[in-house]
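One structure below.
Not every chain of the complex is shown here; the ones you see sit where they belong.
We just call them A and B in the order they show up, numbering each chain from 1.
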Amino acid sequence: MVMSFLDLRDELRAAAPLVQCLTNSVAMPLSANVLLAAGASPAMIDTPEEAGDFAALASGVLLNVGTPTAERYTAMREAVRGATAAGTPWVIDPVGAGVLAHRTFFVDALLDASPTALRGNASEISALGGTGAGGRGVDAADTVEQALPAARALAERTGGVVAVSGPVDLIVSAGRSTWLTSGDPLLTLVSGTGCALGALCAAYLGLGADPHDAVLAAHAHTGAAAQLAARSATGPGGFSTAWLDALHHLTSAEIADLVSWKDPS
Amino acid sequence: MVMSFLDLRDELRAAAPLVQCLTNSVAMPLSANVLLAAGASPAMIDTPEEAGDFAALASGVLLNVGTPTAERYTAMREAVRGATAAGTPWVIDPVGAGVLAHRTFFVDALLDASPTALRGNASEISALGGTGAGGRGVDAADTVEQALPAARALAERTGGVVAVSGPVDLIVSAGRSTWLTSGDPLLTLVSGTGCALGALCAAYLGLGADPHDAVLAAHAHTGAAAQLAARSATGPGGFSTAWLDALHHLTSAEIADLVSWKDPS
């Protein structure tokens, strides 16, 4: 039986939500292509002059702090202001938090503005939650399991959803935590797949359903497509191509056959 | 019989024009790869200090206002100054014009500097021409047919070529309008294909032939390659790869077999 959260995948294709991305220069092309493949409409509006107004038009907004220029920092603040005023859901992806002081300070301040969702790896979430061993660059040194207390603390602090991506994904919100098993290790050999997942979270949140379900559906969609792509791929190049194709074709029912999850709490 | 404008494709391969691109961060890699695949030489020179001087060396210059930082705005003005002084043809791609006020104002002012070509979707051209329903992000809400009066007005204002890209492309210049049928819907599922088409327009204009023919040839090359790629593609990932291969291999004669066009006026 298909759970309600997986129905959102077919809804996404029908609704084609407009997703504003303020993201890093490395992940921009892949993030836009992932959104298009999934059926959303990407708009990379990331200037101080335009980001705030556009956040009122968008269905969802992604902030990602990889390669953050001074202008992008300002634009991200403007986008939060615009999204908050308009009630647009927004996601923050804290790339490198805990390792790099400047962006960690920035993200920490934004957490007080109540992001709809926070998505990172175990080290980033642990660092922001005040625990954790720290990461090495953009890789995680902590396990997803170790990040559970930090995720719970951050969900309480923000009032939103906190997602820890890894071999098994953890989605936490007030009174609910879900463990999702999906994906393939080849995802870690393609640059920007985590960042693109953050963008996809913003797309699913743009549908207006329960935020926990939306973030969970984005992770399941991403992971199921990776499983499908890994069947035919012979390396990271071919995998990347096949992953985009799978993101495009997968239906709610097909994803349900590929992933598994449990809600222990 | 091959019309003269299609002969330009084989000329492009022989001449390998040097194309300066001041474009957005999302479309940069694809635009460079499209130019290389087609046989041109890309140079992404987009700093205020260097853009003006380089425009004198380039065969053609592309300006694209997606993700426009303060430095890129300045660099684009410098490139126009350098291109104008040196007689280098230049193209402007008004991504998001009509939706985003800041860049719309910038593009509108540049139209007075007589761009050799202006290439956009129906909503962008309609907005700049003072008509139109407006777009949603970077997608068009108007049809190509509806953009005809705006394209005519803009061609008169600029003295150059105005191209409206869509399911059927419209190329307008003083006393001439051409409807081109080519392409495939999969083009809309790959980020940056429209931006790359703008870069290819600058490459074709760099050959020194009639500007209307050059812009038309760039659209036909792009569209024919999409048709070829769509035959084997199973999704947007594989399509993107096959499109680059087709852009590389297609000859003037092969494009003539794939596309059709009419000059009603």
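The criterion applied here is as follows: contacts are C-beta pairs under 8 Å (C-beta built on N, C-alpha and C of every residue); 3 or more make two chains touch, one makes a residue touch a chain.
Predicted model, so just to flag it, every value in this text is computed and none were measured.
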Copy number across the full structure, from 2 displayed chains: 3
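One rule holds for everything that comes next: only the chains that are shown with their structure count from here on.
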Geometric centre distance via CA averages, chain B-chain A, whole Å: 33
Contacting residues of chain B [partner chain A, same complex]: 24-30, 66-70, 96, 99-103, 136-139, 188-192, 234-238, 240-241
Interface residues, chain A side, partner chain B - complex: 18, 20, 25, 28-29, 32-33, 36-37, 41-47, 49-50, 53-54, 57-58, 69, 71, 240-246, 248-249
